[in-house]
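With one protein chain withheld, the remaining protein chains of the complex are depicted in position.
Chain IDs A, B and C follow the sequence of writing; residue 1 opens each chain.
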Amino acid sequence: MEEHLPVLVVLVPMLAAPLCLLLRHRTAVTGFAIAVAWLTFAISVLLLLRVLDQGVISYELGGWPPPWGIEYRIDLLNAFVLILVAGIGAIVATWSPASISVELPRYERHYLFYTAYLLCLTGLLGITATGDLFNVFVFLEISALSSYVLISMGQDRRALTSAYQYLIMGTLGATFILIGIGLLYIMTGTLNMADMAVQLEGVRDTRTVLVAFGFFVVGISVKMALFPLHLWLPNAYAYAPSVVTAFLAATATKVSVYILLRFFFTVFGHEFAFGSMRLWVFLMPLALIGIVTASLVAIFQNNIKRMLAYSSVAQIGYMVLGISFASVNGLTGGIVHLFNHGLMKCALFLAMGCIVMRCGSVHIDEMRGLGRRMPWTMAAFVAAGLSLIGVPLTVGFISKWYLVLAALEQGLWPVAALVLLSSLLAAVYVWRVVEVAYFHEPRAVDGEGAITDAPLSLLLPMWALVIAIFYFGISTEATAGIARMAAESLLGTSP
Amino acid sequence: MADVLGLYNYWVVIVLMMTGFYIVVARDNLIKKIIGLSIFQTSVFLLFITVGKVEGGTAPILAEGFDVYSNPLPGVLILTAIVVGVATTAVALGLVVRINEEYGTIEEGEIHVQDVEA
Amino acid sequence: MKRQSIPRVAAKLLIPYILLYAFYVQWHGDYGPGGGFQAGVIFAAGVILYAIVFDLRACQRALSPRIIHLLMPLGLLLYIGVGVAAMLKGGTFLNYSVLEHDPVHGQHLGILLVELGVGTTVAGVMISIFYSFGETVRS
Partner (left out) sequence: MATAVRIARLRGLFSAAIVAGIYSLLGACWMSVLDQPDVAFTEASVGAGISTVLILVTLSLTTSEEKEPEHTPLLPLIVILITGAVLVYGTIDMPRLGDPDNQVHRHVAPRYINESPHEVEVPNLVTAVLASYRGYDTLGETAVIFTAGIGVLILLGGARRRRWVAGEDRE
């Protein structure tokens, strides 16, 4: 079974989704989905260990060698992303039962929710594992379609319109990606990424490849909500059920960033993407403007979920900034931030979910005095918030450290200054919540009994994430070490 | 001149593609946007299919008396993409029906007005 | 359209052939154009025609939503099942060659089953989507 690990990590949730539909029974489906999510996580851990042990794993689906068949190609980078996605998937699944019974009370058929959830997980894992460009498109659509539906399950009717808006933008993005893939296929005659890198040699400078490159990058930027193509994101995250927000915020955009990395460095090679294309000329300013603008907008949001969503847009900026340095430190920063931000955003949105469950809303006025009412939830929020700011001992510090290092290395001290400045902005918006929660009097209780802390079944998964934030913040070898090795292999500087 | 003729097909496809794209971006009506989206996608499919053609070739089904076949791969990719397209359309229409139930309109502008008032 | 006799008679004549044609396309995909996806769509089209001309309720009595909801996952499971069977027999996922002693026979068997899986899911989903929309119209 050992050699089937690469496909099993995608196959297990994909197989489980239709089974959920057949099981139907509510408790059974819930337990089954959680078990499946943890099994997937276990497989992804095994996979990473195997990659560390043996190097790149290639798996020929259907027994046809690439480029004729489809290949799963697992190296350090995607094994790392797989762990993030599967891990978040497992934790959020464990967290979900109590929350959806409060947030989706009108849904009788919870098994449909879990089917869609597992399909979304399948899609995201499939994108990450594959070594075939067209296969990326197919799995992108699995995850996209299921996330539109998951978002539309939100209680507010605006969830429907934001899901629609996301659907239109997401499909346009996917079609742009498809055009890009098509043009590349015309020029190279292949769809396998590794093979395409070889075939591109002769035609790299043609106008068609240039246009293909452009379309692919624009399409993927929509998917990962790179400023200024982020318009779908704040609404979608704000009105989706908390479970869905926590899951998507930590995984969907990260997977898109991963494809971008793959595309720049594996398919095109960094000499083309950053040498002759001068891509950093576009990417770096966009990333910086994105970081600053989105952080500023976040400060003025009263809906905390929306505030965190804008903060996500800013954080995507950090990752792209790291990529645009195209140096080992920059890439390490980008990759490690991808992982770290997944952890902390997930923890923050889970905390929001607990608050929604107890208070019914995440408007900033509702949060008055919550520090005393829900001490454990708010403590988790503060811990993850500190990490968002980038305080030492948390994971947020590690990624910013690498980013600043990379900026200084290239003599771009204004960029480094901007990164630090934006940390101050993050501090402002996190502080707003802290101030309200800890230093304001609790709202007058309107007869319904005092608000108590969230139940243990919600607190435990959330605190697991908080512990991970500190653990990986203190012992950096695991995450930053792997990210560094991945960065080196992307840049071709390691054997 | 032969050069231009060889590219003519692509250009027609691009005009179609942009018409679909235009409908998506410029129109306020939610259903019209979906129609535009499917036109946009269909024309991208045509682009792929155009690529597969081989001069003097025949459909990629093996039979006696033919030697030159068109490329089967674009056809396969587009079969998959068509399925993806119809799946998206179905979900989008489902959303529109729900939006209409909740808001009583399918015009983007009017929905926006309702959201601001709320 | 319940009381108009021309569409009713025409539909009664056509629907059996549409369904039959769906099966032809399903099994003949190896030799001519067609395959599981097209067969599923044609099958669903036949059912949808029935529902439009006669009545959605009558259609759902003949082909209950419960069965349709079973068809959707079963097709996908069949597809994955073929892949897993290949894995158990020592090949990689979806390697049909190991399904039988002769690789070519294995390929034939694999393709046949997989196309059947696609057809089942597609027919199920298309009919289910139409039922959902139709029920919304009715209520």
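By our rule, a residue touches a chain if its C-beta (ideal position, glycine included) is under 8 Å from a C-beta of that chain, and two chains touch if they have at least 3 such contacts.
Note that the coordinates shown come from a computational prediction; the quantities given were computed from them, not determined experimentally.
Chemist: List the displayed chains that the omitted chain touches in the full complex.
Modeler: A, B, C
Chemist: Could you tell which one of A:Q199, A:T293, A:Q410 or A:T476 touches the chain left off the display?
Modeler: Of these options, the touching residue for the absent chain is A:Q199.
Chemist: In the complete complex, which positions of chain B touch the hidden chain?
Modeler: Spelled out for chain B, the touching residues are 2-3, 6-12, 14-23, 25-29, 31-32, 34-36, 38-39, 42-43, 45-46, 49-63, 68-80, 82-91, 93-98, 100-101, 105-107, 109-110.
Chemist: Can you list, in ascending order, the chain A residues touching the missing chain?
Modeler: Residues touching the hidden chain, for chain A, are 14, 17-18, 21, 61-62, 64, 67-70, 105-109, 112-113, 115-116, 119, 122-123, 126, 132, 134-135, 138-139, 141-142, 145-146, 148-149, 152-153, 155, 179, 183, 185-191, 199, 203, 206-212, 214.
Chemist: Extract the touching residues of chain C with respect to the undisplayed chain.
Modeler: Missing-chain contacts on chain C: residues 29-35, 37-38, 41-42, 44-45, 48, 69, 72-73, 75-76, 79-80, 83, 93-94, 96, 103-104, 107-108, 110-111, 114-115, 117-118, 121-122, 124-126, 128-130, 132-137, 139.
Basically, only the chains that are shown with their structure count from here on.
Chemist: Let me spell it out: compute each chain's centre from its C-alpha atoms, then which one is farthest from chain A's centre?
Modeler: Centroid comparison gives C as the farthest chain from chain A.
Chemist: Between chain A and chain B, tell me the centre distance in angstrom, where each centre is the average of that chain's C-alpha atoms.
Modeler: Each chain reduced to its C-alpha mean, chain A and chain B end up 28 Å apart.
Chemist: Determine the centre-to-centre distance between chain A and chain C, using the mean Cα coordinates as centres, and give it in whole Å.
Modeler: 36
Chemist: Quick one: report the Å distance separating chain B from chain C, using the average Cα coordinate of each chain.
Modeler: 24
Chemist: Considering only the defined contacts, which chain A positions touch chain B in the complex?
Modeler: By the definition above, chain A touches chain B via 134, 137-138, 141, 145, 148-149, 152, 157-158, 160-161, 163-164, 167-168, 171-172, 175, 178-179, 182, 185-186, 191.
Chemist: For chain B, which residues count as touching chain A in their complex?
Modeler: That would be residues 21, 24, 30, 33, 37, 40-41, 44, 47-48, 51, 74, 77, 80-81, 84, 87-88, 91-92, 95-96, 98-99, 102-103, 111, 115 of chain B.
Chemist: Which positions of chain B touch chain C when the two form their complex?
Modeler: So the residues of chain B in touch with chain C come to 59, 61, 79, 83, 90, 93-94, 97.
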